[in-house]
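This is the structure I have questions about; it appears just below.
Here the complex is missing one protein chain, while the rest keep their positions.
Going in written order, the chains are labelled A and B, and every chain counts its residues from 1.
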Amino acid sequence: MDYHSPASFAEASALAANATGITRFLAGGTDVLVQMRADIVTPDTLIDIKKIDGVRDITRNDDGSWTIGVAVTGAEMSEHPELGRDWPGVVEAMDLIGSTQVQGRATLTGNLCNASPAADSVPAMVAAGVTVTVTGPNGDREVPVEQIPTAPGRTSLAKGELISALHIPARGENGGDAYLRFIPRTEMDIAVVGCGVNLRIDGDTITEARVSLGAVAPTVLLVEDCARAIIGTKLDEAALEALAAAASAACNPINDKRGTIEFRTEVAGVLAKRAARIAYARAKGEKA
Amino acid sequence: MSKIHVTTTVNGDEVDFLCDPRETLLDCLRDRLNLTGAKEGCGTGDCGACSVTLDGRLVCSCLVLGVEAEGKEIGTVEGIADGDVLHPLQKKFIEYAALQCGVCTPGILVAAKALLEKNPDPTEEEVRYWLAGNLCRCTGYDKIIRAVMDTAAELREAV
Partner (left out) sequence: MALDDRKTDFKFVGTRPDRPDGLDKVTGRAKFGADMYAPGMLHGAILRSPHAHARIVKIDTSKAEALKDVKAVVTRADFSDEVEFKPGLEGEFWNVLENVMAGEKALYDGHAVAAVAATSALAARDALKLIEVEYEVLPHVTDVDKAMEPDAPVIREGAADYSVPEGMHPNVVRYHESGHGDVEAGFAEADLVIEDHFDTEATHQGYIEPHACLAMLGNDGKGELWCCTQGHWIVQKTCAALLGIETSQLRVTASEIGGGFGGKTTVFIEPVALALSRKANRPVKLVMSRSEVFRATGPTASASMDVKIGMKKDGTITAAQGVFRLQGGAFPGAPGDFTAMCAFAPYNLTNVRQVGYDVMTNRPKQAAYRAPGAPMGAFAVESVIDELCNQLGLDPIDVRLKNAAREGTKASYGPRYPRIGLVETLEAAKAHPHYSAPLKPGQGRGISCGFWFNHGGETSVSLALSEDGSAQVMVGTPDIGGSRASMALMAAEVLGIPYENIRVTVADTATLGYNDVSHGSRVTYASGLATIKAAQNAVEKLCERAAAKWGIPVDAVKWENGCAVPSGPNAGDFDPLPIAEITADMGRTGGPISGHFEATPEGAGVSFGTHIVDAEVDRETGKTTITRYTVIQDAGKAIHPTYVEGQFQGGAAQGIGWALNEEYIYGEDGRLQNAVFLDYRIPVASDLPMIDTVIVEVPNPGHPFGVRGVGETGIVPPLAAIANAVSNAAGVRMRQLPMSPPRVLAALKGDG
């Protein structure tokens, strides 16, 4: 295995474009090293992107939006004094991944590019409307996060392409987001079901909403029926039931060692309701 | 396979070693530097027995490559005591019998020390969640949690 630590994304892209065999980018390494240890994937070329300038930066832009460097760890996001106030759902989703130790390494970018349908940060990012900058041999392009994973373990990134930054929209007024997942223990598990909700209210009425589900289909789902079920409502019981029904209806899960089809379908509705209540309370400025 | 030369700092001492780029920091600490305090319980970041600090940040050394240690500062269980004076956590772990077999203990001590440096007054729940990535199969965690809480209280009094 060849190890490289380029100083720029252009250099990283060129290394990847010219490499033969299996190439992996190394950010936090919490997936790549596990796959290497288990002999699932042994890259021929490993490109460590942590020595590129700015990859550890969390930046609030003038328009209120956020740019997150690709090597920013979960711990750094949680410790940031402002980010969690704007986007508690995104920060909490990232924080749910693994242990304190894993939080010291794991990144949003890595979680996204590992392309697991159960990745915790991805439903939260999808709900929040996060986009990424993809740098490749032909320059940069902006892509919504939901278009990065295409199937379990697969992404839409072409040879020589890598993510060079993440962008979280400006929070704006009267908005709130939340992410919940179901795991059998209290920590250290992969999500059996995950749900992200991001909404905006006018008075008590929901005016905008994005609802996403994880671990219930080959990729994270952005469920428009869920959004429709709560937009225009005050998140009353009927709206919550409609939301739960829409979430369960959107599920296309599998039976596996982590959960059954029936369980995932049922619990997707439960989590959608619970996450929506939290996001709604946050949008109203309540502590949740 | 060509090896890479790495220069790093471990427990304040500058050290260097040659390693295969596939070797983890844990492998390098143990096999290259003879620091066997950190243990491999899983190799997948699930058990925390290999916990070390990397530039002050708690990590699993099985999820860091040896080559990534270049220019960094690493802290291991071997560096917790100050000469012949044990760290209060070490003393409390013995006093409380917070270890039975002791194989998870190095990782838990490194992790608990990182917690108390960040949060000198943690709740029981905060200690439990902070240490959720450090598996212990012997104790049921009870005495570990009590030892950490009592150390925190003692350190607060000492300030």
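By our rule, contacts are C-beta pairs under 8 Å (C-beta built on N, C-alpha and C of every residue); 3 or more make two chains touch, one makes a residue touch a chain.
Since this is a predicted model, take the numbers as computed values, not measurements.
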Per the touch definition above, residue among A:D2, A:E79 or A:E187 touching the missing chain: A:E187
Contacts of chain A with the absent chain, listed as residue ranges: 37-39, 182, 184-190, 192, 256-260, 262-263, 266-267, 270
Touching residues (missing chain, whole complex) on chain B: 1, 20, 22-23, 27, 30-31, 34-44, 46-47, 49, 76-78, 80-81, 86, 89-90, 93-97, 99-106, 109, 125, 127-129, 131-146
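Convention: only the chains that are shown with their structure count from here on.
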Complex interface listing, chain A residues touching chain B: 1-3, 26, 28-30, 33-34, 36-38, 42, 46, 48, 50, 73, 75, 98-102, 104-105, 186-188
Residues of chain B touching chain A in the complex: 1, 4, 20-22, 24, 43-46, 48, 51, 54, 57-60, 62-65, 67-68, 111, 114-115, 129-134
